[in-house]
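Input: one structure, supplied below.
In this view, the complex is presented without one of its protein chains, the others remaining in place.
After this line comes subunit A, so read on.
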């Protein structure tokens, strides 16, 4: 019992370490809003219906957040001062949209504003709803809001889960579209330039991972590999200007594509259910040493200046502030067109 507790504490520590960012989100796809996240064929049934989201996001972002939602949520409570400041300076009666709200920790932060959160992960949205927040299930790349209507929009730790530059750009365009002229948009993303350099060593660069699967010894996991190839293909096609940067097989030194582990302690596995099936499906693996089921989450970490370049490609907004904070690149935009 004591050992188990110790192990659990270590694990918690590890999770926090790997997850220095207080919140990330964006997840899941088209399946009815159900609180349960258990059934095995959910991955496949939901995947088949969804829009043209790359498989790598469906499998290594959406499905993972669905599976880890309760545990993830229990670790996401610290609020970033910079995000807090941004929200608290909004005038009374502001309508604020949180696109990719995760467990909804920023919703309602300023009691004088009206918040609506959305996330693609229905299990995360259910957690928000249980807390009494106004939320809906939606995709950050295609927001279901009227054009030029809200006063502010935030995208906190979301864009790095989108696997192509065109999708990241589309998500920025959506944020700008939904705010009114003069409205503000706050975007934060994980930086490749991490304050804690050792952190990156705990991540798996996509290049080596896939190389290993393709040319390494042992039987390659065909399914996973084919997923990666498809998404790479799309990356190459869509991002003419940034092929090298976005190309997961590119030289490891400049790679920005990573799998970042999420350790779901065994005792949480029982609570959340889905993991046994996830292991069976190859979505997660067991690590008996750490006493946890390990999920890989896909990240595209942003290099210095990349977020600015990305938003400069979207018309109708200007940068009013940009900063680096706690290993994140952050930017505040103001919409200039109506």
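What we mean here is this: contacts are C-beta pairs under 8 Å (C-beta built on N, C-alpha and C of every residue); 3 or more make two chains touch, one makes a residue touch a chain; residues count from 1.
One rule holds for everything that comes next: contacts and distances are computed from a predicted model.
A chain of the complex is left out here; the name its UniProt entry carries, from "Trm112p-like protein", "Cullin family profile domain-containing protein", "E2 ubiquitin-conjugating enzyme" or "Mediator of RNA polymerase II transcription subunit 18", is "Trm112p-like protein". Note on the undisplayed chain: of the listed residues A:64, A:109, A:125 or A:264, the one touching it is A:125.
If you put the hidden chain back, the residue from A:81, A:144, A:182 or A:282 that touches it is A:144.
Note on the undisplayed chain: of the listed residues A:92, A:198 or A:338, the one touching it is A:92. Where subunit A meets the missing chain, the touching residues are 29-30, 32-35, 49-52, 91-95, 97, 112, 114, 116, 118, 120, 122, 125-126, 129-130, 132-139, 142-147, 149-150.
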